[in-house]
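Missing here is one protein chain; the remaining ones are kept as they sit in the complex.
This part shows chain A:
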């Protein structure tokens, strides 16, 4: 009995397909049937053309078994295309890996072939048939290593993605529609137009018999295969510490409805000069906390990490970052960067690690409406426990974007120096996440204890500076000794 399968698989659409040659069962069958010529009996639904015995692949039709993935897409020409895509994406990748994506209808053909061989030759299961992806890798990986001059590594940070699409994929999947939700007509109806996922296809194919294929499977014989190659390297991470000397600069760009509200930002002043060196699609700026617009960051500065995504270059010399750092520092006087260096992805995680435990040092310029002298100041501050534990309800000024809760925070090293009877400088070290402004004025009593309670008079804050962010990351670069002197000068003069 001549079946559709018979015609499809024996039709010499592709003699040379490795799938055919690598499968023992198939070979056996092919040998036995060598002389059977194809009938032109009308079939149920496919229009298969008979092809001249000598032709391997017709230019109009694809190899039924592998839709040309193992033919056209293992050629030297294709290899060059891969090479070009890879090198354009990232010029200096050190290794590579390949990720293949195949159209889902190949699953159907694979299952069909398995059932066919089981019926006509002998017990055949999934493992007896060669897998297209494996075959492709066998044919291509070694050659790619040679052409790219780089080793293949399964965990390489550089991934080449090759996606194969087949124009008849959807059509072939549709022939499975009747089998989907076969035991649940209601679901079948409500999902009548739903696309097929890999999982869905696999589940359906598990339960199909050879006869089901024969009766309902309609292969898209004239489909065309297309291919998209893309390549992506893991991000490049650049870390450093920044000082902020302006009281009118936000950390991130201030844009509302596409309209820029402020000229620039800390993030842009730092990242844009570096992005001239690290050419990448885009970047993400991360810092270890951040300060308000009207707060300066002095001392060693606040640690930050910039992740440059889709980098076109991944190897850099430390000197190149020294230059970039210098560029940033000369272009603006509002921001200063130090210790700029490349770090690994793992190292960059340190910036967010232990966020709750880290401490920060601040200096606040405060005023009061009831005179105070140094003696009283010292006395009152000494009377509070050290560390002092405060409870802060979410400050009203951030309540619109933060959860309503009460946070316990500890403050150590609380001291102050009088400037005149109505003004003094407050020095304090706090646990990360402490709202210092609210500790001073009390936020309608929602932060307790607060400075107005401790000093038993009205107090408010005029200016706030961050003196230190106590995190030991990134590592300090060696030529920073004279930098320390510059530090003190800069801090005093506000650059």
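Everything below uses one rule, namely that a residue touches a chain if its C-beta (ideal position, glycine included) is under 8 Å from a C-beta of that chain, and two chains touch if they have at least 3 such contacts; residues count from 1.
Here is the rule we use: contacts and distances are computed from a predicted model.
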Chain not present in the shown complex, as UniProt names it (candidates "DET1- and DDB1-associated protein 1 domain-containing protein", "Transmembrane protein 50A", "GATOR2 complex protein WDR24" or "Protein Abitram"): "Protein Abitram"
Residue of A:360, A:393 or A:409 in touch with the missing chain, whole complex considered: A:393
Chain A, residues in touch with the chain not shown (by the definition above): 367, 369, 393, 396-404, 419-423, 441-445, 460, 462
